[in-house]
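One chain of protein is taken out of this complex; the other chains stay put.
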Amino acid sequence: MMFKKKWLGTALAAVLAFGTVTGCGGGDEAAEMPQGDPNDTTPVTIQYWHSHAETQMGGLNYMIDEFKKAYPHITVEPVFQGGYPDLQKKLSAAVAANDVPAVTNVEVSVVANFADGGLFQDLTPYIKRDKVDMEDFSKGMLQAYAYNDKQYGFPLIVSTSVMVYNKTLLDKLGVQPPQTWDEIEDYNSKVTEKEGGKTTRYAFSVPGWDTWYYDPWISNGGGTVLTDDDTVGFDQPESLRWAENFKKWIDDGSLMMGFGKGASDTMRQMFLDEKIGMVEHSSAIIKMYVENAKFDVGVSFLPGDKERKSHIGGAGIVMMSGAKEEQKEAAWKFIQFMTSAEHNIKWADETGYLPTHKSVIDSEEGKQYFEKWPQYKAVFDNFDNVGPRPQHPAYPEMSSVYKDIVGEMILNGKDPVPMLKENTQKMNDVLSDY
Amino acid sequence: MKQAPAARTKPKVSMASKASISRRRIESLKDFSFAAPALLILGVFIYYPLLFSLYISFTNWNMTRPMKKFIGFENYDRLVSDPLFYKVLRITFTYTALDVFLTLAIGLGLALLFNVSKRFYNFMRTGIFMPYYISMVIASMVFLWIFNNQYGLLNKFIGVFGMDPVNWLQNPNTAIWTLLAVSIWKGVGFTMLIFLSGLRSIPLEYFEASSLDGANKFWQFLHITFPLLSPTTLFLLITNFISSMQVFQSIDIMTNGGPLDSTKAIVYWIYEMAFVNFRTGRASALVIIFFLIIIVLTAVQMILTKKKVHYEG
């Protein structure tokens, strides 16, 4: 029994120790100037935790080799930590244990939460010291990795949602993909095909399984997901226009929306089988559509109304504030290298994600890239219209409320408008409870 | 569970001397030392984390934040006033009840069917036991593929009979059955073997005696086999109950708790709260509630069935 008491004591001591250990992590001790010496060449090894899929590994290995040539004293150990959810899991465990990698990927929707918690190093002092040309980046992409006016990271694998359409079909029907909401009804009436009241070909499809796809529809209709005083905007009539329209288009059989696991497979296959004329999907998988379709694939930017925006997706690259001091300088150099204009096109081409620098688009390399991938042109014509997602630490949790309302509309045919109004308070509670 | 032997037979001591008392102390310390390593490990890896969760459940801690504020019972208050809490409990219980009942019923059926001492039957039993040793991760992936609404075999199969494809994983009414399918597929082989070992331990005289009385097989099953299997059934009931309540892996791979929370069982919700919404404090409160629920229900099952369990000999 004595033994047992002792053990309890140890457990309690561990609890207390744990409290103090985590107590000293993070914080905003960011001084005006970074502490490290930029010219120090003491050998240092840093870990880079990432979620780069198989198809991106060639690109990553190339970049790491090039980096090693430029900075022989820095060794980068890339560690694949699975998809974004797994990476997030491991990062939070690592933070709780106060043993973090120096550099990591971070999925764009959790930037606010992690930055708010002081997990990321504020890169502003480094940017100032090394006079990084911030103007060259797409503004919206940079904003997505900033929080409370501090730059925590840089866009690395960037995607945005676009409309992928069956060019062969639309040409045959003599219609253009809609550029504004006003054109949608006309487009729908021309593309939708019905047999005995049942749709056999949908005009278009918007994914219902991730709010990322319809958040821009909310703002394009003149509404807001998150207002400036951190409440949801669903009590404003403009913030409900998207839902009214979606409901109307679903009911008249021209819009197909999928929800739940595997819904993405369904949408893709229906598009490839020419049962949908146009689908909203991530720019990162345009390549997949081009390779698998038996028809010509075109890409158009999201249709706009009051404004015309699309949101940034994918992941960025950040430095962990809990990294050891001697690693921070190396970590910064690596981040800078990975996101520099110099390798931007090569990186984009290898990974299927978007270039992030304006200057590279007009370069010789850039021109070749667009010749190879003309589908990306639609995105770059709207380069400055790719904006950040709604930023709030509780956004991921809050957004699941209106995602489920969309699910109720898709699966159970319910009217989303009254449900959105009724649940405004619930969503505000989630936001304020942080 | 046989009658516990009334403590260890003690060495014969003619009179209680001080020496014998201290000797007994040493003996009992030696006995304890055999249990100590296991207790130490359980203490460090099960009970310390639970105590820690209890402590955290009274704070607003977020795993990734340095701040930790004591907020009393607020986490518990918020949980019990959240409609989702009751929905999650309902889903967990529904899943558990169906999973336990079906696994046991099918397992018992298989045991009766396969209770033949022939080589070929032995061979088939090996096949039926196979799913049990295939990892849940892999089993879930295979079923995910079979249930896929576009390319999945199940929809192609029902299509042969002219039925429309079903969105198994995207329909709140069917998603839970996909999870049950994996679990039952994996579990019945083991259940069958345990029931078989129970069946074979029933003395043959019982059957012979009743056969002489002209009882038919069904009567025998109802009045002899099933009652005499009750210790086995209880064992399977409790172990299956505990593992069903903890369902997690298949949800993580097949449904992520959706669609519309229709497969959000309690362990998955705990996990989501801690790692998707970063509410470690509230997730810890749920851990404590979960622990209490499962401990109470297990005890209730043991007490309720204790009277009805038949022991031979």
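Lettered A and B in written order, each chain numbered from 1.
Quick note on the criterion: contacts are C-beta pairs under 8 Å (C-beta built on N, C-alpha and C of every residue); 3 or more make two chains touch, one makes a residue touch a chain.
One rule holds in what follows: contacts and distances are computed from a predicted model.
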item: Omitted chain (choose from "Multicomponent K+:H+ antiporter subunit G", "DEAD/DEAH box helicase domain protein", "Putative ABC transport system ATP-binding protein" or "Carbohydrate ABC transporter permease") - UniProt protein name; value: "Carbohydrate ABC transporter permease"
item: Residue of A:T199, A:Q269 or A:N428 touching the missing chain in the full complex; value: A:Q269
item: Selected residue (touches chain absent from view) among B:I91, B:A175 or B:I194; value: B:I194
item: Among A:I64, A:V132 or A:I285, the residue in touch with the chain that has been omitted; value: A:I285
item: Residue of B:F58, B:Y95 or B:F143 touching the missing chain in the full complex; value: B:F143
item: In chain A, positions touching the absent partner; value: 1, 14, 17-18, 21, 49, 51, 53-55, 77, 79-83, 86, 89-90, 93-94, 96-99, 262, 264-265, 268-269, 282, 284-285, 288, 292
item: Hidden partner chain, residues of chain B it touches; value: 1-2, 4-5, 7-9, 27-35, 37-39, 41-42, 44-50, 52-53, 63, 110, 113-114, 116, 121-122, 124-139, 141-143, 145-146, 148, 150-151, 153, 156, 185, 188-190, 193-194, 196-198, 200, 231-232, 235-236, 239, 242, 245-246, 248-249, 267, 270-271, 274, 280, 287, 290-291, 294-295, 298
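Everything that follows uses one rule, which is that only the chains that are shown with their structure count from here on.
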item: Chain B-touching residues of chain A, taken from the complex the two chains share; value: 3-4, 7, 11, 14-15, 18-19, 22-27, 85, 88-89, 91-93, 95-96, 113-114, 117-119, 258-263, 265-266, 269, 393-394, 396-397, 404, 407-408, 411
item: In the complex, chain B residues that touch chain A; value: 36, 39-40, 43-44, 48, 51-52, 55, 62-66, 68, 144, 148-151, 167, 169-172, 175, 254-256, 258-261, 275-279
